[in-house]
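Just one protein chain is left out here, and the rest sit where they should.
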Amino acid sequence: MSRFTCKDPVVLDLWHAIASADEAVDGAISTTVLLEDPVAFTRSETGDPVVWTYPARTEPELPADPADHLPVLERYGYVWTSFGTPPPDLFPIPEYGEKDRRNIHAATFGVNVSAPRAIENFLDMGHFPYVHTDILGAEPHTEVREYEVEISEERDEIVATNCKFFQPMAAAASSGGTDVDYIYRVPHPYCSVLYKSSPLDESRFDVIAVFVQPVDQEHVRAHMMLTLLDETSEDTAIRLFQQTIFGQDKPILENQYPKRLPLDPRAETPIRADKSAIAYRRWLTKKGITYGVIPAAA
Amino acid sequence: MTTDMHSHWYPIASSSDLPKRHVYQAKLLGREFAVWRADDGYVNVWENRCLHRGVRLSIGINDGKELKCQYHGWRYANRTAGCTYIPAHPADAPARTICNHRYPTQEVHGLVWAGETASGELPDMEGFDEVTVLRPVPVNAPRELVAQELRHYVFAEGCTSREEADGSVIVTAAGGPSVRLFVQPCDSNHSVIRGLLDQASEGAERVAILKHHNWLLEELRSRIEAAAASMETPEPMVVTIAKVSEDLVDIPPASEDGRQAELRVQVTEKAMTAEGIVSLRLEALKGPLPTFQPGAHIDVHLQNGLVRQYSLTNGPGETDHYTIGVKREPDSRGGSVAIHDGVAKGDVLAISAPRNNFPLRRDATHTVFVAGGIGVTPLLSMARTLNSQGLGFEFHYFVQSGAHVAFNQAFGEMGDAVTIHEGLSPGETGDTLRDVLKSPGRARHVYICGPGPMLEATRQIAADAGWADEAIHFEYFKNTTERDDSSSFEIDLARSAMTLTVPSGKTILDVLREAGINMSSSCEQGACGTCRCGVIEGEILHQDVYLSPKEKAEGKSIMTCVSRAASDRLILDI
Partner (left out) sequence: MIRLYDYELSGNCYKLRLLMSFLGVEYESELVDFYPGNRHKSEAFRKINPLGQLPVIDDDGLVLRDAQAILVYLASKYDGSGKWYPRDNPDLLGQVSQWLAFADAITATASAARLHDALFYTHIDVGACRAGAHRLFRILDEHLFFAEEAGQDWICPGDHPTIADIACFPYIILSEEGGISRMDYPAIRRWCDRFKRIPGFTVMSGVFPAGPAADEDSKLAS
């Protein structure tokens, strides 16, 4: 029997982002909560992050025995850990390593919702005119055109391609709006990566990723990472723009009921625009995930 | 929790809590409601949850006619709670089964009453004909505790209290007024005290009364909450959310209800709205009417056995009746004459539920309507919808003379957007249309309905002016093309794994029905689009007027009531 509160074996074996890399500092111990259990982290003298669990309502101390440390990775600007036996490495985001890009940690926000609800919202285009009005969409241009969704067997991830949405102010220089191309990936039950055509180079994409840390089944910390081709905008402007967008999604997510994602096909009403969400729900069902969802009755 | 509690009526709001264009949030026995008053005064009590993604509708927008979800702009109609529009798919008509859950409600004695499965009579309110509704006081305590303490409510000298059969408490002052106090059980540890004083009041006296009781009830609340705080907090109530209908699990398919007259309606008004055009107001004999969308039509089953299609002219939110317009056509097959001469106010008619094969896109920056004569009816409903949402449109209505303008009042509400063109010759009509349609563009759409020749001409003018096929929307009243049913051929039903032969003299629709396949239909002359069916393989002899030239050329759909195979075999997607 696992010593952890969460009993979902699939979720225990996942890597989970718990903090931005710059929060892990040598000589200081920080804390957070993962899957309902308190977790502490710091950075060792050798520069590597160290993560461990500690009893609730106590002061965390770095365990001397490395056997008491949790698995750890530092990827994409975040510290990742796992309560089980995680895969050797995380899903790839090759763009993160490209020399001419800027990688920015936009923010970590606490949201009162389950991780799968947050991911599903991230995959959704239909809400742009209503939730991100005059930024990512505007009425009456509300149509979600046909796009393709597939589950890559090789990488075990969902990929939605050929997604297009009309944006009124996609770029400062554009007049009358333009179609923006998107590609969405779901390479991890609680993580998603979106590719959006770059205003600077049509052949390349800006990348926005959300890594959702399940605090419990109905609370998350959403870590937002950008890797952009933009050379001119200041980090602050980019960060705050992304925070504005996420801040608009937040009250929607917190007003979803039930907070856990229902996997029963008859719990909610999908439309063609929700192809990626339908694939996501089926993928979670197939994986047997139970944490943060309401499983379909057998 | 006994199910019995769910069958009671509870007050969940004061009438004054529901001003127009507001959405009130309530909770009863653990279940949340979105409560809103439409501009016509009707109070809707719905599950506080959009069917699409579960977002609370109490953060949505009440536009007076419909409630719009904040997440994806889905619209739900006043009264019926049926979804009328899904903006992500502007060209589609939402399936009729997308309907939010409504709860029984009544508005009387200055209170709005509801219950999950409430039925039967409200509590007996003898002595409370004239009332002052007290300010509701929410309490963080269980219902039982609140109800028990209410018996000790004292608001004047010599108060006595008694409990009524419904659990409410009547407190009467010596020789004075009475107050009746109800408890709305919101959740296991959360209640609202709602009170009625048995006399009307106004002005300074009313404020004094309200303040007096408010103060006393808040003092009482402090005592109740102190008592509740010393008790163990009960677990919140658990509610089950009804599942959506089976046919919505994936992408909603077309409804399969044949040509049924499932509704009985009464003609509550019959009036001449223009020369030769009668308007009928139809109201349900029992229960609510199904949700309609602009562009929808109903089948009317006439006493003489004929079945005719008429478009609804209703605006959004007008959900307590359907209005249709019928032009007298002496030369036709007798449907219109039967209505003009044979149907009277008070008569009961059998009709189908509304079907929408002429959906209105609401993602246009500008919409042009071109109506000829009685073709105005579906376009009127569409224009009223755009007008209500503040979306840009212009409406061109071609009539023989001013006396032929139907539904004048509805047009009056649209102001400058409407232009009536009276008594133009075909040449003048053509010139006018060339002018009206001279500017196609992105997100501009044109909708045409009228007599065949005018419709043909308008479509041609629009095409010549550069309007894309997808931007030209039209609906014929009838199919006047010469139809040939002499061929015979085979049809393979891909999903049913059947092969059938269609002999000369029979339609595909006839043969499907004989084989026991339930296929919807309505006009059965290739005009309305209801019996549309997907074609996987084979060449089609199109004989309908519903599909656009592009759709016909693509060969992916067939109107099974009139069209046939041009090859030996068709593979249908059924």
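Chains here go by letter, A and B, matching the order in which they are written, and residues are numbered from 1 within each.
Quick note on the criterion: a residue touches a chain if its C-beta (ideal position, glycine included) is under 8 Å from a C-beta of that chain, and two chains touch if they have at least 3 such contacts.
The structure presented is a predicted model; accordingly, all values stated were derived computationally and were not measured.
Touch with the chain that is not drawn comes from one residue among A:P87, A:G247 or A:G288, which is A:G247. Of B:G390, B:G412 or B:G516, it is B:G390 that touches the chain left out of the display. Within the complete assembly, residues 20, 105, 107-112, 221, 235-237, 239-240, 243-248, 250-251, 254-255 of chain A touch the chain that is not shown.
Those residues of chain B that touch the chain absent from the view are 13, 16-17, 19-22, 24-27, 39, 59, 61-64, 68, 70, 135-136, 138, 192, 206-207, 210-211, 214, 218, 390.
Definition applied: only the chains that are shown with their structure count from here on.
Computed centre separation for the pair chain A/chain B is 38 angstrom, with centres defined by C-alpha atoms.
Of all residues in chain B, those touching chain A in their complex are 32, 48-49, 51-56, 59, 70-73, 86-91, 98, 241, 243-246, 248-252, 362-365, 391, 443. Residue ranges of chain A in contact with chain B, taken from their complex: 120, 125-127, 129-131, 139-144, 251-252, 255-258, 262, 264-273, 278.
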